[in-house]
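Attaching a single structure in structure tokens format; questions to follow.
Here is subunit A:
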Amino acid sequence: MTNEEIKEYISSIAPAATFDETGEWLNMIVESAQLKPTMAALRTGKMQMNYLFCLTCVDFKTHLTMVYHLSATTHRQSIVIKANLNREQAMIETVCDIWRTAEFLEREVFEMFGVDFTNHPDLRKLILEEENPKGFDEKKGYWPLRKDFEDPINMIKL
Partner candidate 1 sequence: MFSLEGITTNVQDWLFMKFNPTLALAMECVIVILLAISLFAILGLVLVLMERKVAAHIQIRLGPNRVGPGGMFQTVADTLKLIMKEGLVPDLADKFLFNLAPFVVMMVGMLLLAPIAFAKNFQIWDINIGVLYISSVSSLSVIGILMAGWASNNKYSLLGAMRSGAQIVSYELSAGFAVLTIVVLTGSLQLSEIVNAQQNGWWIFKGHIPAVIAFVLYIIAVTAETNRAPFDLAEAESELTAGFHTEYSGMRFALFFLAEYINIFIVCAIGATLFFGGWMPLHIGNWEAFNHIMDYIPSSVWFMGKTFFLIFLIMWFRWTFPRLRVDQLLNLEWKYLLPISLFNLLLVAVIAILGWHF
Partner candidate 2 sequence: MYNQTEIIKDTSELGAEGELVINMGPQHPATHGVLHLVVTLNGETIKKIEPHLGYIHRSIEKMCESLTYRQFIYVTSRMDYLSSHINNLGCALLVEKGMAIEVPDRAKYIRVILSELTRIASHELWLGAMAMDLGAFTPFFYAFREREMITDIMEDTCGARLTMNYIVPGGLMYDIHPDFQKKVKAFITQFKSKVTEYEDLVTNNVIFQSRTKGVGILSAEDAISYGCTGPVARASGVSCDIRKLYPYEVYDKVEFDEVLETAGDSFARYIVRVKEMNQSIRIIEQLIDNIPEGDFVGKTKNVLKLPKGEFYTRVETARGEFGVYIVSEGGTTPHRIKFRSPGFSNLSVLNHIAAGSKIGDLMASMGTLDLVIPDIDR
């Protein structure tokens, strides 16, 4: 399947999607509200992307970007789906009912970036402690992998 065919197919599912072909794989940016239907279509339709091998989030200081690396065990084509999120109210629908591996990966992103995954069955902290450390500003949120995270005790600047 060439990139053009993939683009055509994705455009038919999510018309608002934009593409970027500069990287190794085809990148596609969708609206955060459109993510779930797009993903579901990619999993079930003619693409059969059954293997989510990387799910993460990137903090670009102005916004957060969810990054999903998808692949298929049948045709081995990889594509990257991205969705931009608002930093203050990061919310996106979960994909863990499509790929089971997303359950843990989303929990990790939730605690590290403060992205709220709606409809996630068990959205709790996975790696960090349940309660934020004492003396921490609760309003700011305790999201270590965000760029503005400051921890004067545990982070040493060289």
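To be clear about the criterion, a contact is a pair of C-beta atoms (placed from the backbone, for glycine too) under 8 Å apart; a residue touches a chain by one contact, two chains touch by 3 or more; residues count from 1.
Candidates were picked such that all candidates are chains of the complex that A comes from, given by their letters.
Note that the coordinates shown come from a computational prediction; the quantities given were computed from them, not determined experimentally.
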Candidates 1 or 2 all belong to the complex; subunit A touches number 2
As the complex stands, subunit A meets candidate 2 at residues 22-25, 27, 50-54, 56, 58-59, 67, 69, 73, 76, 80, 99-101, 103-105, 108, 126-129, 144-145, 149, 155, 157-158
